[in-house]
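Here is the structure we will look at.
Only a single protein chain was left out; the remaining protein chains are all shown in position.
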Amino acid sequence: MSTVILLTLTGLGLAALYFLVASGLSLVFGLADVLNFAHGLFLGVGAYATWWAAGNLPGAGADGLGFLVAVAFGVLAGSAVAVLVELVLIRPLYSRTIEQVLVTVGLSLAGVALLQATWGADARPFPRPGWTRDVTSVLGAQVPNAGLLLIVAAAVVLGALLAFLRFTRYGLIIRAGVENREMVTALGIDVRKAFTLVFAIGGAAAALAGALGSVYFGTVSPGQGGSLLIFAFIVVVIGGMGSVVGSAYAAVAVGLLQQFVNYYGTSGLGDLCVVGLLAVVLLLRPQGLAGKVAHA
Amino acid sequence: MTEVKSAEVAAPPAAVPDELTPGHARWHGLRPYAPLVALVVAAILPYSTVNLPGIFEGPLNSPGTLQLLAICLVFGGLAAGYDLLFGRTGMLSFGHALYFAAGVYGTDVLVTRAGLPLWQAALLTVTGGTILAALLGAVALRTVGIAFAMVTLAFAQVGAILVARDFGGLTGGEEGLPLDVSGLPAALVGVTNTVNLYWLALAYLALVVLVVHRVSGSPTGRVLAGLRDDERRIGVLGLDPYRFKLVAFTLASGLATAGGVVYCLIVGGASPHVTSSELTLSLLVMVVLGGPGTRWGPVLGGILYMYLDHRLTAFGTSDAVNSLPAFLSHPLSQPLFVLGTVFILAVYFFPGGLASLRTRLQPVLTSLRRR
Amino acid sequence: MTEPVLSVENLSVRIAGLHILQGVSFEVAPTGVTVLLGRNGVGKTTTLRAIVGLTPRNGEVRGTVRMGAQSLLARPTHRLVRGGLGYVPEDRCVFAGLTVTENLRLAERRGTTPAYDKVYALFPELDRRGRQRAGSLSGGQQQMLAIGRVLLNDNRLLLVDEPTKGLAPKVVTEVAEVLERVAESVPVLLVEQNLAVVRRLARDAVVLSAGKVAWTGNAQDLLLETALTRSLLGVGAEVKA
Amino acid sequence: MLATRGLTWRIGEVAIVDSVYLDLAPGEFLGVIGPNGAGKTSLFNLITGLRRPTEGRILLDGADVTELPPHRRARLGLGRTFQASSVFGSLTVRENVRLAVQAHRGGSMKLWRRAAADREVAAAADAALDRVGLAHRGTALAGTLAHGEKRKLEIALLLAGEPRVMLLDEPMAGVSAEDVPELVRVIKSLTGDSGRSVLMVEHHMDVILELADRIAVMHHGALLACDTPDTVMANATVQEAYLGESL
Partner (left out) sequence: GSPQDTASGGGDAAPVKVGLVYSQSGPLASYGKQYIEGFKAGLDFATKGTGKVGDRKVELTEVDDAGDPAKAVSAAKDLIGKGTKIIAGSTSSGVALQVAPIAAQNKVLFISGPAATDAVTGANKYTFRSGRQSYQDVVTAKSFIGDAAGKKVVVFAQDGAFGDANEAAVKAVIGGAGATVSSVRAPASATEFTPFASQIKAAKPDLLFVAWAGTTAPAMWQTLDQQGVLSSTTVVTGLDIRASWPTFGAAGSKISFLSHYFDGASDTEAAKAAKAKIPGGTLDLFHPDGFAAAQMVVRAVQEGGDDVDKMVKALEGWQFDGVKGKMTIRAEDHALLQPMYQAKLSGSGTAFTASAQKTLTGDESAPPVAQMKG
């Protein structure tokens, strides 16, 4: 019994991590129609910026309030880089979808290499509050606190994104802009601002995922984002491109599936099952679980 | 506005296929023979001892240079084959690496583990790879757009996992599998015979270019070009889009498998690098770098990309880079950084790829001439 | 004559090396409908798009376009539209993935109260189909939505590109009525192929031919002179119908 | 020739096309009119197989084609144009038509032949272009055509397929007044010979009246009337629901 609880809760922790990565990806893809391969870079920036802040930024540190400051700095940095990328690289290429994807591919190559050039290829210990290393006993299962932290963060992010889409006009503008930017401008709306905003939010979500993911792993390394990204892609697609809620469902499905199959089946089967799930979902419902575009 | 816009991939920034563009006027004089001339020049290149310092480590006929060129040529062919899907039919596959890897590992395993003679292994591999592509394509093509891209990615990922798992010690897992050369024709073994591998690669490239060219200019190619623009329309004209896409997919994948066979011989083994989705991404990069939907663009893109990929490691450790201040020399010593940056710049400043260089330079050239 | 609301001077547009407009000049009167006529492909749509600043990126625009004292060409489209330049595009361009209501909500401009009553009174269908995705609307319904979107706000000038294309005769009449009423308060620059509609609405006419202005003057005069319409538009007899 | 039997297409509760019985005789020209949103385009989509009906059958020459995919129906001689022009934008005008000719004549699955070498295809394509008056635009990219030209190209694509049953969805929409008579002539010439049947949606009443043998009126998905032009025009409901007071 306690094994099942343990697997469920850690599986949810994994799901939360996937969701954090996928949410930004999904938002940017669903709203701005950019399949963002550079998302891993934003993730890395968030993680390294947090790591750097904890050691160097006055007021920031590895514990308590200082940690919050460090994470906030990381999130800001990720967001800033995302905005910069949007302004400089993506914006001039709007309506040229494929080229946008390609630029993000180039960026993911160059960006990760840059992180590696600056901080080396090896993993570095990540500053984190002591309690995140401990476990909480839930009905006999020793659940890592870092996993619980991820779950809470994912829930907050989900709520915030939904509120953004539902209660602001931006959701509408961006969805329309994806279809036909020109026409949105012709309605008197500065669509560029809205797109920059989406990137800022996507970057922030990615950076948060990077920072909290590093808390979970205990280390930060340049390639971290890339390996998470594949699963995040799978989550986004299973969930239905651009649906934030869909991504949440899909993340839970993928996280739990992986965890349970890895325990009860043989090694590596978990990954195969996830890929299989993707194929099956797409063949039965090519639009993904949640179907429609960003119907929050 | 179409109804299902959301899940569509925009067609690539396509060029009109050369083969279908009108204008006999363009085909005057020696132009038709240009590819042949290029082929002959490429074929006799190994007889040259010219030294191109900075571009190659040694003279043109040195094994190192020929080896590098051979790899570049294979990837030129691979990119041209991928373009049949991407540039000419508008299908975005993220799983092309799978069929290339099938070629590499198929040959290697059949030769090294099963001890088959090379020609049998090659034949079996290409047949097998093509059948695999037909089967997986038949399933994947039930989806379109990004969904198709993701299903192909998923299949390729399964391939990568299987190779990494190293079932029965067949693939060597992450360490890869060196090719057992004892049963290979002597002409393909040893550094002194690198030139034969070069010619093999050249032959492969020529084959792919010929096939892609012929197919694009054929009635089928016309349909593929139509599919890129409007699939529904093709159906209403009385043609089954699914069949044509499957043919293009299978053909391109078969060519990739053949490329894998050649690559396996050139490199003398298999390593899991070839199964990664990054390989497909770099194919995409090559095609776009060169110019999708054009005859020579993808070939040039593939060659250039691989050249940079190999040579940048030398560039990164060169004195010129090391003498720079740290904030420059560190990133520059990362080949991927340079490659990524070059690529971004290329997307920016050469939207039509290398192939568009000529038309973009035309105004400049004519104005120069006028002076 | 009073000051024109819009004056176009020597407008030239090149797209991808093609000289599509070659020095077009005309004025739009401050009241009523000015109609832009011409055969397929002469550059009517290109003219309207150049005015609102939507020429494609590989295009190049020369000349001057003024609304009052203000020069339009250098300003971004969304500013122009916020400044009261309404545009109904040729191919409707409703947002297929959005519902009808969402399409309308999007068109609301900050600072003004959207006139939903007016729009729903004109097109009750839009009210009824509020939750339907615009992409699944019929052609005519989409056209209504496209016009409705612009009428939500107050405008100083409306540019309308072939609004009756593909509409049922009854709706054509309705749209014509709507435009007629709209034109009482806002000047309209209209591109239209349906000469019956032109006859009913237009005060002034500008005829384009191969990227140049071939004729300007009173629209009714134009339609009365069969010889003129025949030479400019290639039609004569049918107009009488 | 073409018949529908109780053809129905529902989305949720709403019947977009509601139990339509249509019979199209060989050589007959049937005009379809009806208010915007009546379901005319949807009916075409059902007949050509782009959508699956929820109920009812579609018969072509007496054979049931309800379950066939679009391309199989096209092979049986069913051709159509689209309300929103859908041509192959990155191909030249001429290649567009050649593709259609080739699709019709078979031999599209030839990977090793030179397409350009097929003189018959080229000749047939040029003939079709000539017929709609687009011959001079042959080398232009279809995507850059002005709206009216695209409509003509649509018809050329249809012509190239030599269909026995043609479905025209508002071919005149957006065509400049000058070209309307010309296009009417083209369409008329299509039907004059060879017992070809036509189903045409059009809002230009004068065009319909000139061409159609019978007129079907659709309203809220259902067939309101299907009769000779005179009878239909005299029908009070049609007047009220569709024509309104004429301009």
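Think of it as A, B, C and D in the order they're written, each chain with its own count starting at 1.
The definition used in the following text is that a contact is a pair of C-beta atoms (placed from the backbone, for glycine too) under 8 Å apart; a residue touches a chain by one contact, two chains touch by 3 or more.
All of these numbers come straight from a predicted model, not from anything done at the bench.
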Where the missing chain makes contact, among the chains that are shown: A, B
Selected residue (touches chain absent from view) among B:194, B:218 or B:341: B:194
Contact set of subunit A toward the excluded chain (per top definition): 3, 6-7, 10-11, 13-14, 17, 116, 120-125, 133-135, 142, 144, 216-219, 221, 223-224, 227-228, 258-260, 262-263, 266-268, 270-271
Those residues of subunit B which, in the complete complex, touch the missing chain: 46-47, 49, 57-58, 61-68, 71, 161, 164-166, 169, 172-182, 189-195, 267-269, 271-273, 310, 313-314, 316-317, 333-336
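Operating definition for what follows: only the chains that are shown with their structure count from here on.
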Chains touching both subunit B and subunit C: A, D
Reaching subunit C from subunit A through chains that touch each other, fewest steps: 1
Chain whose average C-alpha position is farthest from subunit B's own: C
Euclidean distance of C-alpha centroids - subunit B vs subunit D, Å: 42
Inter-centroid spacing, subunit B versus subunit A (mean Cα positions, whole Å): 31
Set of subunit D residues in contact with two or more other chains: 84
Where subunit B touches two or more other chains at once, by residue number: 1, 5-6
Of subunit B, residues touching subunit A in the complex: 1, 4-7, 9-10, 12-13, 92, 139, 142-144, 146-147, 150-151, 153-155, 157-158, 161, 164-165, 277, 281, 284-285, 288, 330-331, 333-341, 343-344, 347-348, 351
In the complex, subunit B residues that touch subunit D: 1, 11, 14, 16, 19-23, 214-215, 217-223, 225-226, 228-230, 232-241, 243-244, 247, 251
Residue numbers on subunit C that touch subunit D, as the complex places them: 16, 38-41, 45, 90-91, 125, 136-141, 143-144, 162, 165-174, 176, 193-197, 199-200, 233-235, 238-239, 241
